[in-house]
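Here the structure comes first, spelled out in structure tokens, and everything after it is commentary.
Every protein chain except one is present and positioned as in the full complex.
Letters A and B mark the chains in the order given here, with residues in each chain numbered from 1 onward.
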Amino acid sequence: MCVCCASRHNVATCSIPCATRNRARGWPTEPDGVHVSKFKDAGHLVRLAIACAIVLVVFLLVRAYFIPKTFGEYGHYRGAALSELSSKPLAYAGHKACEDCHADVLEVKKAGKHAGVNCEACHGPLAKHAEEPASMVPQLPETAVLCARCHEENIAKPKTFPQVASTQHSGGVVCKTCHVPHSPLLQPGDKKS
Amino acid sequence: MPVDGFMYPNEIELQWSVLIVVYPFVTGLVAGAFILASLERIFHVDAVKPTYRLAMLTALAFLLVAPLPLQLHLGHPERSLEMYLTPHRSSPMAMFGFVYLWYLMAVLLLEVWLDFRRDIVLLSQSTTGWRRLLYRALTLGSSNISQGALRVDERVGWVVTLIGIPSAFLLHGYVGFIFGTVKANPWWSSPLMPVVFIFSAMVSGIAMVMLVYMAMMKLRKQPIDMRCVDTVAQYMLYTFIIDFALEMLDLIHRISVADESFRSLDFMVHTRLFFSQVILQIVLGTVVPILAIGLIQIFHVPEKIRRAAYAICGCLTIIGIFAMRWNVVIGGQLFSKSFLGYTTYKLELISREGELVAAGLLILPFIILAVLIKVLPPWPERQTTIGD
Partner (left out) sequence: MITRRKMLMLLPAAAFAWKYVLAGTPEMASNYNRSEHWWGMLLDIDKCIGCGNCVRGCATENNVPEGYFRTWVERYHVPGWRQETPQVDSPNGGKDGFPPSTAVGGKNFFVPKMCNHCAESPCTQVCPVGATFESPDGVVLVDETYCLGCRYCIQACPYGCRFLHPTKHTAEKCSLCYHRITKGLTTACCENCPTGARQLADLKNPADPIHEFLKTHSVQVLKPYLATGAKAFYHDIDGSVR
């Protein structure tokens, strides 16, 4: 396509001289004495294509090296991540672990209202203790704080859930005075807790 | 963080910062500047020819800066190679690496190289010292600027520009798609999003090239080609009208449909987003430029006033389109997905994603442009002075 008049006639047979064409494009015509070597006319594009091909090959090599080996094993992710995520350390041992050693407490708890409350819900994370009992002795928070967390009256709690306004209920007396935590309807002294 | 009402606890802190506003703004300018350049190359709008090379260099300058806000935003920028190693094909964002590289290498750099090649060869023979080395490297070893070679360049360049137009749409459209496909966010989720992004990008790109051209002519104490600038402003007007129509369509649709998010979003626009959306984006950034340039089409306005009007409208447009990106990105995170509350965006001054960094990223392209103009002068007169 002829660039100066934007018509569609064959540029090879265009009779308008190139200086005119260049001027129309706003380029200066060639200064005298400039050396122009005789490459093939599209030689520069061939060089560019070769450079791009090299870059592409390098990219593919880099890619093959850096993609994690287990990628794609199960889906579009690193397969090894599954076992890594399964291997994190435990903080809570789970109630079954407690039952092995503390069967006596379990007997009391099973028969009372706290049967469904797991040990660590009150006693905190005990995986270390279950692993090596001597390594860690569980610390209990104050019953006033601990019991109130669940049993302090709140309009949003289900109506059937046992809740009290602690100040009215006990007048400041600590919960453990009248209730056995492992089986709350028992009184201290009823059975060995 | 001051929260009004209720937000899910993890929503209170914004995830995508001002840098994610800067990124679509910058790629939008790239796409817009390129489309303006293609007006001359493909559609033979001769009047805008004086801006052709400048538009290409502007696009390149902004494109080089484009990945920076993203890298600064990432939690682990050193892992960004993963986008090339294992792109997840269902994610619009995974396209980024490839679309960016394609546009940079196969469209913009190739286009600039083909267009400037003759000048590069001449400069490689007429300069000395490190400049000579630079130009020689840019020639890729070929100094063939015969008529045949230039003809080849012309034809290939035409094809590249032709491919470049949909590529430019893709470069910026995919960003709109990133937002538009997030079904969790009703402010973003819309099939109109990529289209609105593209048209507002074109407006901002055209405005930017117009401003840069006028500024450069002023700096070089050259007369501004009014026929050129008038035509550029006309194209900006046409694109603006389409862009405004699309944005109003989105708004009217939302008001009409009034789904569960409507009340929450409506409240947000009237309060937290009022200044940036209603004042900056709509009134100052869209209605005023459309009216001003529209009036210039109808009434005869003297040249001096037209120039001033174009300069002011250009600036207002750029600000308005930046505000549009802000309103989309930041606005989309100010309300809770429970539709029961709002948070605030705390933009820090000095931080990896703060004001100073954002301002720096917006200034950097102009510095790069100044360097590019020195290395690849867009104007023939300057070329001969370097050649002496």
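Keep in mind that, in the parts below, contacts are C-beta pairs under 8 Å (C-beta built on N, C-alpha and C of every residue); 3 or more make two chains touch, one makes a residue touch a chain.
The model shown is predicted, which means the values in this text are computed figures rather than measured ones.
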Omitted-chain contact residue, chosen from B:Ala106, B:Val182 or B:Met216: B:Val182
Which of B:Tyr8, B:Phe43, B:Tyr238 or B:Phe275 sits in contact with the chain that's absent? B:Tyr8
It is residues of chain A that touch the chain not shown, namely 68, 71, 74-78, 81-92, 94-95, 114, 116-118, 120-121, 124-125, 149-150, 152-158, 161, 163
Contact with the hidden chain only, please: which chain B residues? 6-11, 13, 15-16, 73-77, 79-80, 82-83, 85-88, 90-94, 96, 178, 181-185, 260, 263, 333, 336-340
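Methods note: only the chains that are shown with their structure count from here on.
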Compute the distance, rounded to whole Å, between the mean C-alpha positions of chain A and chain B. 33
Using the touch definition up top, name the residues of chain B that touch chain A in the complex. 44, 49, 81, 84-86, 88, 105, 110, 113, 117-118, 121-122, 125, 139-149, 151-152, 154-156, 158, 380, 383-384, 387
Contact footprint of chain B on chain A as seen in their complex: 1, 3, 6, 11, 18, 26-28, 30-31, 34-45, 47-48, 51-52, 59, 63, 66-67, 71, 76
